[in-house]
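Starting off with a structure, shown below.
One chain of protein is taken out of this complex; the other chains stay put.
Coming up: chain A.
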Amino acid sequence: MTTIRPFTCDDLFRFNNVNLDPLTETYGLPFYMQYLAHWPEYFQIAESPNGQIMGYIMGKAEGSGEMWHGHVTALTVAPEFRRLGLAAKLMQNLETISEKKQCYFVDLFVRVSNKVAVEMYKKLDYSVYRRVLEYYSGEVDEDAFDMRKALPRDKDKKSIIPLTHPVRPEELD
């Protein structure tokens, strides 16, 4: 049981219980504000009845022609609120918004090592479109899966036909 509502600047002061998790990146303020200014409808937060922040999703719509799509920039749920189906709910909302915006598909990047997340996205009907080599930089660079789900506008599901070869980050469009 959850209250999902638009993310506001004030939430940045209180999302620590979510962001201190090592897989959740804390970005500089410009990053959040850019999303809030440009795609406020895509930035949603989930709050528990006693006022704790449970998780949030950030996304955007971009691309032209048949590449017009919704993108999940960040999706995170605090450890104690996992396995409640919250991520699925937040994803579902993002897909609905993308559908309304006439997008062809939704995509996201995920660390190949993050098996829990990859499995979850598969359950939500996302499939691996391509592998992006060394997309995540760190002590050891890590590959990403670019996962996609076709929306009704892409009737033939052209957008999700997997690429046969991995790509490098600089080859991304």
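Some points to look at:
Just so we're on the same page, contacts are C-beta pairs under 8 Å (C-beta built on N, C-alpha and C of every residue); 3 or more make two chains touch, one makes a residue touch a chain; residues count from 1.
The definition used in the following text is that contacts and distances are computed from a predicted model.
Name of the non-displayed chain as stated in its UniProt record, restricted to "Mitochondrial distribution and morphology protein 10", "Phagocyte signaling-impaired protein", "Actin-related protein 5" or "N-terminal acetyltransferase B complex subunit NAA25 homolog": "N-terminal acetyltransferase B complex subunit NAA25 homolog".
Chain A residues in contact with the hidden partner, per the touch definition given at the top, are 1-6, 8-10, 12-14, 16-17, 19-23, 26-30, 33-34, 36-38, 40-41, 44, 48-52, 54, 79-81, 83-84, 89, 93, 96-97, 100-101, 113, 115-116.
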